[in-house]
Every structure is written in structure tokens, then in C-alpha cells.
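A single protein chain has been omitted; all remaining protein chains appear in their positions.
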Amino acid sequence: MSGVEIRVGLSSCGVASGGEAVRDALVKAAGGRALVKAVGCNGMCHCEPIVQVLEAGRPVALYGKVTAESARAIVGRHTRWWERRRTDLPAVDSEPYLGKQKRIVLENCGEIDPGKIDEYLARGGYEALRKCAGMTPEAVVAVILESGLRGRGGAGFPTGRKWAAGRAQTAAVKYVICNGDEGDPGAFMDRLVLEADPHRVLEGLAIAAYAIGAATGILYIRAEYPLAVRNVREAIRQAEERGLFGSGLKLEVREGAGAFVCGEETALIHSLEGGRGMPRLRPPFPVERGLHGAPTLINNVETLACVPWIMRNGAAAFASLGTAGSKGTKVFALAGKIRRGGLIEVPMGITIREIVEEIGGGIQGGRKFKAVQMGGPSGGCIPEWLADTPVDYDEIPKTGAIMGSGGMVVLDERDCMVDMARFFLRFTQAESCGKCTFCRIGTKRMLEILERMCAGKGRRDDLATLEELVDFVSRGSLCGLGQTAPNPVATTLKYFRDEYEAHIHEKRCPAGRCTALVRYRVTDGCIGCTLCAQACPVGAIAYQPYKKHEIDDALCTRCDECRKVCQDDAVEVVSPC
Amino acid sequence: MKGRAAGVVVLVCVAALTADYAVKIAWTAASDVRVAALQEKVRADAGLAAALAAEQKKIADFNQARRTRINWLSLVLIVAAAAFLVEQPKAPRRIPEKPQKAAGVRRGGKPVVTGAAAPEIDLAFVDEVVAREGRGTEAAIPILQAIQAHYRYLPDEALRRVCELTEITPAQIAGTSSFYSRFRRSPVGEHIVRVCHGTACHVAGARQITDELRRELKIAEGEDTDPSRTFTIEEVACLGCCSLAPVVMVDEHTAGNLTPATACDALGEHA
Partner (left out) sequence: MSRLWAVVALLCALTGSVWAQALPYERPVDRAPQEKSIGGGYKTPDVQKPLPRKGWLEITDVVLLAAAMGVSVWIVVKRRNRRWLMALSATSVAYFGFYREGCVCPIGSIQNVTVALTDGHYHIPMVVTATFFLPLLVAVFYGRAFCGGVCALGSLQELVLIRPVQVPKKLDRALGWLKYVYLLAAIGFAVLPLAQRDFVICRFDPFVSLFRRSGFAHMLALGAAFLVLGMFVGRPYCRYLCPYGGLLAWFSRLSSRGVSITPNKELDCGLCTDACPYGAIEKMRAVRANCLYCARCYEACPREGPLVQLRGQA
């Protein structure tokens, strides 16, 4: 073995981009000359499948969008001296993306094979658990309290206080639950951590169990993440084989069944008890009376993933990162119209603009940055002019959005805010469990109004009704889902009122997104490259190279594909049509 | 017109060169015989050497003349050929075929018999699951998940059997199975196509992907399975591959960065 190690990212994003074919090609090409290792995703999802090559004495070489062919070339370059000069490889400079990041939770993502416990152990894994075993549970809770760690699931409740409450319970049976029911559309950090570094979460959960004195730990994971479930099950098996949890702790995995509201603690407990996942009134908080009436500590995946690092490096190291109120780092899932999407981990206090423009590389196609949607259906849209807001549990809510679990969907000038609001309302409407009238019917009425606006049938009094409903629904609901459901509407109404008015009064969609209000046309900028004709799914554009293309309006479904593929911006959206 | 004339000249030149070559072969053969005869004679009678020299000179002259001739002929040929090529109407820009979609979707095909059409349901599996997961009410969801994984939906017979075997009531089963979006009470196609409708996928055009798939698979309005019962389309909240938006998951295989034009490729070899 020449000491060359090739790592290929095989999380579900890597697999979806054809990572397995790349892995096979690498293994075949490498033969015995290099070690090929399947690791998790390193967060650079925009250039999956990713291949990293490590050689002694050389900087890590990173390649993105690798194909089976380029995989062979990569192996060649690093194992044969005469191919060293090759330049036809898809090398990626990771510095702009990774440079500003600080990795705690994602420390091992893309570095270790999640299926091999030894690799985790080699990087200091389970050291924190051993260290805790030598401390009293109270001391562990104190460290977490001191670190200032706050729940990464969305609300940002101080984790230490939750643990202290759990510790204070005197019941004989206690539970710890890892909440991996990551339902927020647009967030995928939990998936990635569970897939790429499952042991870190198990270690965090084991520490939590030790701290509050629980004997059972449950990992509740979305069924939409089959790889995460597989990896975690395997990780538990390996850790138990080594006896790392001692005899006092039993971990099990439960798959979700597809309900967003189960991300809410009390709903999650109902779901675990086998019933409908409906939230109940708090207090009593689950940490007092939870699963089967026993005190139950529920922490998010990311929160638990922070714990081992804190225990290993000390509360002060963690507290030195971030801002006064929000310590440490936060993982964000960058997606949407961003150039470099993926998973990033940044210290708290960094501004949204830094994230979007420096780490994310700005908007695709050089278009204008319009807003960023944070917090999923419970969050809101932060407009470009507020992008200097620091990422912080206290600052973000001032804009009307929430930190949420860390989904950041970047929107550009082609995204309609009314449509965004409608999208989220449709989501919360469908996911509402139906317990509270305001959430069940109020969201329905709001959705109807938004649907009407998007169809060009908005009425003059619609905005007033909407504002009224925003208020009623948020006050009249029991759980976070209902209370925050109107947020997307409230923030877009606050910052992009002109767009709502254009929809209602002019029957016009300024972003050109609402299909009922737009028509597509080819401008004289067309160079006849046929890209649009190739992309049109309904054949509304005739294939005529070197001639100006025409769109058949009767066939056109306004799918926007032609405009997306056009390199010369020669397809325009006319609104009102 | 000029092109055609040049073409004719080319043909004439080629013909002339060929003819010349034929003549040369014949002539050389004949002269070889003569020279050989003369050489024979010269060996007998040295006085004939002058005649041999004359004959050889004749051959040399013939070759020299031929060389000049074909030089000029080939010059004309080159010029004419060049003129012919230049006069060719410029090749029209090749109008390439519209690229074919990588995977055509099978339509029709043999109907796949699933669930409802198969009245015989082997309930032994239910017993097995209950034995494994326990009889308490909290086992409801794992039991339902296992049943769905096995039968690919929740057959009524199986659910009834669960109620018989466990503490779970029909009301709880009905409530739970209707609450969670992953549980299905009706049979599905051979493959489940989950189209992600998360935020990132929404802004990247998940709606268009769904529309395109429905169109290609000929799924009727209000239906979710195609006529051949090969594919069932589901819209799901988020598959967690947001940076690859829009994303489609066929059974357990995820495909990302789709466009309406490539959406059907995601169906892969099943299509």
C-alpha cells in the first residue's frame, strides 16, 4: 500500500448523485495501490459525488462531481507519477466553502467510515463518555449548563436546564429520546449527522442518559432517511458489542411514520406510545411526565452531537464561540438558489449575508439575492436588506423568522413571495393534526385566500382577512406548529406587501412564478441554440437550430424550464399576460 | 454549373491518366521484348550496339515525355478538383436530431396484480410480527410499519388480525393508520415514486417534475398509480437532499438535480 487513501462521500446525497458507481470505479481502478473508503458527506453537497485523496506529505486533494471516468483518472493521478501533471480532473477548491466554517458537529463528517466504530474511536470517540463515567451526573449537567448549549431543534431552550430538570426527577424509570424526526422541508443536518457520524449522536445520547439517570434511550428517526436508520442500527450494534454503554443503557431505534408534527415533543411521545401524533398542553413538560408517564428527556440530533465535543474540550471552549446569548456553532442546510449548497457549520453570530455570499458563493446565475427562508414552515422570509442580521437565537426572531432547525433556503428574484407563503401554508395545512380549530380551519382559510391570489382572483379585502387570521391562528393554537404556521405569511406580508398587492390589484406576479398570471416569450436575444427546445417537457418549442425559437402558448405549461436553461436570458416572462 | 464542368474535367483527367497508365504498361512490355531481343543479338554481334542504344534512348525519351505528360495532367487534375470542391454548395449546417430522452417510459405493459386483486393474504406474517413487536398499544406503529413493508400497504384482513392478537383496538388502528402519511390503506403499484416537495425542491420546480411524471406515466387526474400499476406517485414533504433539488426517490433509490426533461430517467430501469 502506497499510503494513498481515497475517500468517497456516500451519504444519501452522494448516492443520489451516483456515488456508488464512482466508488466501484475507484475500487476497480485502485486495485491494491490505494485504499478506498466510503465516508459520509462532508457537507459540500453542491458538488456530489465528492472524492478526497489523502497522501502523506501532500495537501488533501478534493474532487467534485466525480464520474466513473474521472474516478479512474483521479486514481491514476495519485498512484502513477507520470500522470501527476494531469489537469483534466474535476478538482474543487474547498477553501471558500470550508474556510469560514468551524466544525464541531460535523467534525467527522466526510472523514470517517460511519460503518466502522474503530475509525470513530481513533478520532477520540467515546472518550467523552468515559470521562463522564468518572464524574457525577450533576457535574455533567453543570458542564452542559456552563457551555450555554441551546436546543438545536428550533426553539433554542437551554439544554443544560432541561437536563437539570431531568436530573431532578425522582422517578425510577426515565427515558432519553433523540429527536431525529427532521420534518422541516429544507433542513437535512440531522440526516447527514446520523448517516455520516452516527456514533457521535449515540455518545451524546449515552451521556444524556447518564446525566439524568435513564436506562432506555430511543432514537426516533424519520422513515424517509433509510440510510440513517441503517447506519444508526449498525452503530448501536457495534457499540454494544464493545460494551461501550455499560450494562445500564439500552438503545433502540424507532422509525417515524411520516408526520411533521411528531417533531413536537409531546406529539413524538404520543407517536411512540402508538397513537396519533397529537401534541398536548404543556406543562407538564415531557421532562416531568413523558413517555408512559415517566420523565423523558428529548433532545435534537444536533444538540446531542455537540455534547461529546463539549465534554472532551470543556464548556469554556464551547462558550468561547458564538455570541453572548447563543454559544457554539450552528449547522445550516443551505439550499435553494444558492451557488454552493450543502451543509455548513458556522459559529453563532455570523451574518446571513456572509453565509449566503461568501460561503454559499452568492446566487446561481448571478441573479439577485431576494430573501432567505429560515426555519421552514414555522419560520419566515428574511429579506435581502436584513441580511446583515447575525445568526443568533435572539436576533433572528426579531425579523419574524426563527432559527428553526437550520434550514436556509435562499430565494432569488424569480421566486414569488405569495407563492412561498402558499407553499408553506399548504404544508402546515396538510400536517396540522386537527386538534385545534384555529390551526385546522384557520390555515385552511388562509390557504384558500393565497390560492385565490395566485390564480389572479384575489379580492380587495383579502389582505386584511389574512392579517386577522395570522393573529388568530398563532394565538389560538396549542403547539408550535399552529402557533408558528402563520409566520411565513406574516413575514412575507411585512416585507413584500407590494407583491401581494400586485397579485390582487394588477393580476400580476412580479417574480413571474404564478402560472395563471404569466406567459412565456422568446426575445430577440435568442441565438438559436435549441437548449430550450431540448428542455421543454411538452414540446411547445420547435427544434430549430440557429433560428429564433417560438413558444407555442397553447401547449406551454409555464414550467419555467426554458427560462432556466437559457444562457442568454432570451426567454422572458410576461405578466400580466 | 462551374462545379459540374470542373467535375467533368476531373473525370477526363482521371480517365486520361488511367489510359496513359494502360498504354505505358503495354508499351513497356513490348519494348522489354525488343530490348531483350536486341541484347541477345548484341551479344552475338557487337555492331548492333548502336541500335540497342537507340532503342534504350527511345525508351528513356518515352518515359521522359510520359513524366511531363502526367505532370501536366495531374496539375490540371488538382486545379479541377480544387475548383470542384470550392464550387460545391456549402454544406448546409447539419440540423441535428432533437436528442432523445434517455429512457422512454414503458406504457401499457402487463398489468401487475397487487393487493386488492389478490384475495389470499397470508396472515402468518402478522402473527410473526406481533410475536416480535409485542402486544401492547405502543407497538402499534412498528407493527403497522412491518405490515406495510411486507404487503406494501395495510390490508384490512391483516389489520383485523392485529386487533385480534393485541391490545390495539380497531379505533386506534384506524386513527393511527390514517394519521401518518406513510401508511397506505389501498394497494400500490410495483414501485413507489416519492417526489420531494420540500422548500428547496419547490423553488427548484418540484411541481413541474410531478406534472411531467404524471404526464409520462399517464396517471389520471385524482389517481396516484399508472394504468399498468407499475408506479405509484407520492408527494412527500422532504427527502433531505435539498442541495440536489429537485429530488425524486424511486423505492429506495434517490435521484437529484432533475429537470422535467430528465425526470423520467429517475425511474431508471423500472420504466
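In order of appearance the chains are A and B, and numbering begins at 1 in each one.
Throughout what follows, a residue touches a chain if its C-beta (ideal position, glycine included) is under 8 Å from a C-beta of that chain, and two chains touch if they have at least 3 such contacts.
In this text, all values refer to a predicted model and were calculated from it rather than measured experimentally.
Novice: Touch as defined at the start, partner being the missing chain; which of B:V42, B:V79 or B:C163 qualifies?
Specialist: Among B:V42, B:V79 or B:C163, only B:V79 touches the chain that is not shown.
Novice: Touching the absent chain in the whole complex: find that residue among A:A502, A:L531 or A:V573.
Specialist: A:L531
Novice: Looking at the whole complex, which of B:R4, B:R67, B:R132 or B:R185 touches the chain that is not displayed?
Specialist: B:R67
Novice: Could you please point out the chain B residues that touch the chain left off the display?
Specialist: Touching the chain left out of view, chain B contributes residues 14, 17, 21, 60, 63-64, 67, 70-71, 74-75, 78-79, 82-83, 85-86, 88, 90-91, 93-94, 96, 99.
Novice: Against the chain that's been left off, what residues of chain A make contact? List them.
Specialist: So the residues of chain A touching the missing chain come out as 85-88, 524, 526-531, 534, 545-548, 567.
The rule is simple: only the chains that are shown with their structure count from here on.
Novice: Give every residue of chain A touching chain B within the complex, in rising order.
Specialist: Interface residues on chain A, with respect to chain B: 12-13, 15-17, 45-46, 48, 182-188, 191-192, 222-226, 254-260, 271-277, 292, 333-337, 341-343, 373, 376, 407, 409, 411, 415, 420, 423-424, 427, 431, 433, 530, 533-538, 543, 545-546, 557, 559-561, 564-565.
Novice: Mind listing the chain B positions that touch chain A in their complex?
Specialist: 93, 95-96, 98-99, 136-142, 144-145, 168, 172, 175-176, 179-183, 194, 197-205, 208, 211-212, 215, 236-245, 247, 249, 252-257, 259-261, 263
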